[in-house]
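Have a look at the structure below, then the notes.
Every protein chain but one is kept in place in this view of the complex.
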Amino acid sequence: MLSIKELRVSIEQKSILNGLNLEIGSGEVHAIMGPNGSGKSTLSQVLAGREDYLVSGGEVLFDGLDLLALETEERAHAGLFLGMQYPVELPGVNNMTFIRESLNALRRARGEPELDAADFLRRVREQAQLVGLDQALLKRGVNEGFSGGEKKRNEILQMAMLQPKLAILDETDSGLDIDALRVIAGGVNGLRAADRSIIVITHYQRLLDYIEPDRVHVLVGGRIVRSGDKQLALELEQRGYGWLDEAAA
Amino acid sequence: MNATENRVTKLVQKEYEHGFTTELETDTLPPGLSEETIRQISARKNEPEWLLEARLKAYRHWLNMSDPEWAHVKHPPIDYQAISYYSAPKKRGKGPKSLDEVDPALIAAYHKLGIPLQEQKALAGVAVDAVFDSVSIATTFREPLAKAGVIFCSFSEAVQDHPDLVRSYFGSVVPYTDNYYACLNAAVFSDGTFVYIPKGVRCPMELSTYFRINEANTGQFERTLIVAEAGSYVSYLEGCTAPKRDDNQLHAAVVELVALADARIKYSTVQNWYPGDAEGRGGIYNFVTKRGDCRGDRSHISWTQVETGSAITWKYPSCILRGDGARGEFYSVAVTRGSQQADTGTKMIHMGRNTKSTIVSKGISAGLGQNTYRGLVRMTPKAENARNHTQCDSLLIGDKCGAHTFPYIEVKNPSAKVEHEATTSRIGDDQLFYCRQRGLSEENAVSMIVNGFCKEVFRELPMEFAVEAQKLLDLTLEGAVG
Partner (left out) sequence: MITAAQQSDWLLHHLSQSAGNLPGRGLAWLENLRREAARSVAQLPVLNRKQESWRYTSIDSLLQQRFITAGADIGGLENLDISRWMLPGLDAYRLVLVNGRCLPSPASSADLPEGVVLGSLRTALATDPDRLSAWFVRNSGRSDNLFTALNSALINDGALLHVGTDVVLDKPIEILHLHLGHERPLLVQPRNLLVLEPGSGVTLVERAIGADSSAAFHNHLTEIYLSAGASLDHYRLQDENQRSHHLCTLFLSQQEQSRYRGTHLSFGGVWARTDCHALLQQPGGECEINGLYTVGDEQLKDIHLRVHHAAPRCTSRERFKGILHGEGRAVFDGHIIVDRGAQGSDAQLRNDNLMLTRSAEVDTKPQLEIYADDVKCSHGTTVGEVDPAQLFYLRSRGIDKAQALSMLSLGFAAEISNGIRLNALRSYLAQRLARKLGGQTDASGMDSGNV
């Protein structure tokens, strides 16, 4: 599904990713953990096509496509979804309209017919209920004045609507209380499927109690320094990241 | 400018859609302005003596005035002798206007603009007065309106058919001494629309005027007068377009609204005059005076404008809140791109007790566009418990445009409450990225964000216009985002 080879990325001449390698198979859930500043968010932004970063080396294949050659929206059309750590507000842009436009843009790109309004409405209401997003928020501006938790729920709702092949969830757990975390994890788990891969980027092991990963990777200094099964996450929880720095060095 | 901005800038460089010209035989006065010009205009319209006198009085006053210089706009001096002050398509017949007598070329021209004049093809529920250069060429749905007692006709017809009404309200809101362009208009105005809504009548359909400048080197000086008697209601819309020409053309209109007790006038404008080319050649100088007089208690006037065209826009649709409990509203979206300049806003003059005004202004600047909000809120000593809330937001697209806010707030009554807020922002890279990540094209994303920014204003427009305005904004900004 996703194959990253020797990816090197810098921003304003500061190198962030230094030859990162990662293979994710279809239907797998991978967790990427790591200390602050290790490059976790950079990785997710670069995969989604944020322009502020300079890719100086390496390649990324997504479902056989040269991902880095695609525009941001083309990656979305190809089935890549990034659940953002800080979802932006779009004042005055109706949330429901936005989601419908996104969905139809994807469908058009795939040569599928646009969803009819009633169908869409039913589906979005259903999904909102599943992720515990207040229906009233569908009528507001996208993320406009939403609380931290509401923004995250809105992200998962969009993921559920867009049905991506690969979902990258960047610190989806940050700023959530335990109940919200459960609901969101439930939403994510509900989307696990044989043809859908998920990357969960997180700081803490906590989220992984709810979303059980197939693989756990530790990112330090712009490289994956260790990979393992979910035991690795527990180990990190107990020992912190310090011992890995030494291991990396 | 970063890569995203560059692309967004390109997005807003869209061609003007209504730039065609219509070939017609016309009756056009040679360029030049003198008492003789005014006498000729008046004679062509077979005007009563009092109106000619009023024109001449205004003209003599105008000669002693000078161009206003305070606006935040730049243009070379206007040569008032180089303008033709009257141009009309030649009439095919005489007698009462009926659509059959209108030159098919004219009907075709309006059709091309999306304004069918044949009633069976027209938008249901919208009556249209079509003003072409200096004259009104057709007014639709007159019959059903007349049944409701509503007068909806060209200004020239009103002068003939309802002289007393015209005479008692003409110039009562915008006197000829008001300002330079209003004074010029009072001297040379050619046609426009007259609306009268009798007491207690809710006008059964939307009324609209569609202004079209066609002839080269002419100015358009129309005059609109709307009188809403006690307890009546009317919603009025105006639209404007012009051909692409390399010379600047002057449009100096005057609009007067009078609302008596409990009357409500909703006045909406979608202004799309030719804005000039990318280098700033050509385009309309849109120097317009619009004012509503809330004469009666609890009267209510709302101005909603979407200003996307014109090389220069200079207009301040205002409300004089004279009656107790009167309300004034101003909702505006002004877009400047290319080399367009806009200096627009409103005046809210609170005179009655418990008067209330709301101002929402959204300015969008792209390219080299300069966009200025200028507004006055005045609370006079008698404006007990008056309220104003003003929100002025500017959106900048690209680093060579400008957004300016010049509010004037004058409070002479302590029980009055005035709040003014203004913000300036641009379309954030993170907002664009977010939308594109969800699969939207950049163009689509920009249009969504801009429409979201303008939402508070669009929702004030009547349905048919809201859709048109939104489309217009998309076209205007297509290729503009940067």
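Labels for the chains are A and B, by order of writing; each one numbers its residues from 1.
Quick note on the criterion: a residue touches a chain if its C-beta (ideal position, glycine included) is under 8 Å from a C-beta of that chain, and two chains touch if they have at least 3 such contacts.
Not measured: the values here are computed from a predicted model.
Interchain touches from the omitted chain, evaluated on the whole complex, reach B. For the options B:88, B:334, B:416 or B:461, the residue in contact with the chain missing from this view is B:416.
The residue touching the chain not shown here, chosen from B:212, B:347 or B:426, is B:426. The chain not shown here touches chain B at positions 70, 379, 384-385, 394, 396-426.
In the analysis below, only the chains that are shown with their structure count from here on.
Taking the mean of the C-alpha atoms as each chain's centre, chain A and chain B sit 48 Å apart.
Considering their complex, residues 48-52, 71-73, 75-77, 81-82, 84, 87-88, 90-94, 97-99, 101-103, 105-106, 109, 141, 158, 162 of chain A touch chain B.
Within the complex formed with chain A, the chain B residues making contact are 2-4, 428-431, 433-442, 444, 448-449, 451-456.
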